[in-house]
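Sharing a structure here in structure tokens format.
After this line comes chain A, so read on.
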Amino acid sequence: GDDDDDGASQTGGGETTAGAVQPGGTVRVALIQPTTEPNPLLVQDEGGAGMLGATGEYLSFSDENLELQPRLAESWEPNDDGSVWTFKIRSGVTFHNGAPMTSEDVVATFEKLINPDGGSANAQSALGGVLSAGNMEAPDETTVVFNLDAPNGNFPTLVSSANYNAIIIPADLDPADWGQTFEGTGPFKLQSFTPQQGATFVRNDAYWGDKANPDTVDVKFYAEEAPMIVALQGDEVDFVEHFSVAGGKALLDNPDVQVIAIQTATHRQLHMRTDKEPFTDARVRQAIALAIDRNALVDGLWEGLADIGNDSPFAPVYPSTDTSVPQREQDIEQAKQLLADAGAEGFTVQLDTWDGFEIPDLAQLVKSAAAEIGVTINLNITDAGTYYGDGVYGKSPWLDSVMGITDYGHRPVPNVYLTAALAGDPKLGVWNSAHFKNDDYDELVRQYVAALDVETQKGVAKQIQELLLEETPIIFPYFYNFLSAAKPNLQGAVSAATGQFDLSKAGFTA
Partner candidate 1 sequence: MTTIEDPAAPIQIPVRDEATIARGERLRLLVRSPGFILGAILVGFWVVCALFGAMIAPQDPQADDILNKLVAPSGDHLFGTDRLGRDVFSRVLVGAREILITAPLATLLGTVIGTAIGLVTGYYRGLVDDITMRIVDAMLAVPVIIIAFLAIVARGASRLTIILVIGFVFSMIIAKTVRAAVLSERELDYVQAARLRNERSPYIMFAEILPNVMGPVVVEFTVRLGYAIFTIATLAFLGFGADPSIPDWGRDIEQHYAFINGGIWWAVLFPSLAIATLIVGINLIADAIAQTFER
Partner candidate 2 sequence: MSAEPAIQMEDLEVVYRVRGVDRPVLRGLSITIAKGESYGLVGESGCGKTTAAFTIMRYLPRNGRVVSGSIRADGADLLTMSEAEVRRLRASTISMVYQNPGAALNPAIRVGDQIAEVFRLRGHDRSESLDRAQEMLRKVQISDPAGGMRRYPHQLSGGGQQRVVIAMALASDPTLLILDEPTTGLDATVESEVLDLVAALREEFGTSVLFISHNLAVIRKMCERVGVLYAGRLVEEGEAETVFTEPRHPYTVGLLRCIPRGGLRKDRDRLDTIPGYLPQLGADLPGCVFADRCGLVQEICRTDEPPLHPLGNGHSSRCHFHDKAAEVPYTASSIPEPGTAPANGDGLVRLEHASKTFSHEGSTVRALVDVDLSIAAGETLGLVGESGCGKTTLARVLLGLTAPDDGSTVELDGRRLAARVVKRDREQVRALQTVFQNPDSALNRRFSVRRIIGRALEKLVGLHGKRREERLKEIASSVRFDERLLSARPVQLSGGLKQRVAIGRAFAGEPRVVVCDEPTSALDVSVQAAILNLLADLQAKEGVTYLFISHDLGVVRYLADRIAVLYLGRLMEVGPAEAVFNPPHHPYTEALLSAVPTLEGEERPRIRLQGEIPSAADPPSGCVFHTRCPRYLGAICEEQEPPLAEVERGHYIRCHIPVDELRRIQAEPPPPRTSARRVEDDELTHGLTGS
């Protein structure tokens, strides 16, 4: 079931042109410029993830439906409580340099990623508290055993492509040198790479699976979205790895472009500090949430290409989300009433955030929504560096502000959102900008994480969703789609919400 995906939809005026895909060819890709060197440990941006995924492969690939497609792992099994996971590694796979890929390489890769001094910050945000260094074994060439810190039902996802740093690299390769060769096992291998300009990849004829269709993939980096869009319109690229609704309006209405939309959990969190006036009272937080017209946001900001959020991280895309929990809708009257009840009418508060994506727009819309219930919001919009600061409590507007908007990228499971952003234990809740502390909640999350099957998860999820609706430490207004665009004659291009793209099956129709 590789081709017809429910999660990905083709929208826009563009239709794929029918006809047989021709072999070979060069696919020209527009990719947002990576912010760091290509280094599996350092990458924490979309462009960088795209580079990793261009030649590297993961144990499994998290597809548009958040299902895991086996790649370097053929299969995986948990023990009874989900605290030990055993992965069967594919045999006969070689790196581009010809060396065989074995379980040793897998263990070495993950040891490097979670190394407490100098590992990958991003990989650790997923694996922290789940997997500790030294707890992996490779009993034979094709087996890897992960001994987890605590039971975890979603562990395979955490080591899949969703954790984009986790490409398997040779055990003896220093990740800092990865950029010189782009060593990996994927269907394409590096031909050339120029920092800040682009890279060219060619077919790996020694690939273990179906050989890639295009001869070459030519990636150009773009510092901004607009020129990428223009490049596609001007026929200078065939595939735009990612674009936004706001910047890509021209593509959405354009019959000469195919737009590929993937439902994701990417979202914004509007936090309100539960330990600071005026938001100590849950009714005040609810009032703000009720003032916002989410339908208008989804239609206006996202042209409908987003899911409405219900003030919990449980996005509609997650199988574990209980969709029967009633959706919060705009209700100005009730909001005013709640404010009156809480005795907090007409206050003024500052909203901190940064200048990226549609965030300033959202901030302004929140500001005018709040104005409707008599609340004055002053915007303080800075650059990302200022907003995130040092990323620790006391040194970061993100974590210290009374009210703020933070961007959260897509995760295949909601675990990070549930713990890092909301857990009361400061060791776990490292990004808890709302300073939310609720023991019931913490217990529910523990249960959710340990649950091994979707039905159990769903049961716990319902309780969490209801609890968060009541408490509303964070407003989740929407989860928006990941959009890629391609020329109509390009078929089979696949992208992932985490930034990787797979063009091995891509090709041009006549």
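The rule is short, and it goes like this: contacts are C-beta pairs under 8 Å (C-beta built on N, C-alpha and C of every residue); 3 or more make two chains touch, one makes a residue touch a chain; residues count from 1.
If you want to know what made the cut, all candidates are chains of the complex that A comes from, given by their letters.
All values derive from a computational prediction rather than experimental measurement.
Only one option in 1 or 2 touches chain A in this complex, and it is number 1. Residue ranges of chain A in contact with candidate 1, taken from their complex: 225-226, 229-230, 233, 246-254, 296-297, 299-301, 355, 360-361, 363-365, 367-368, 378-383, 386.
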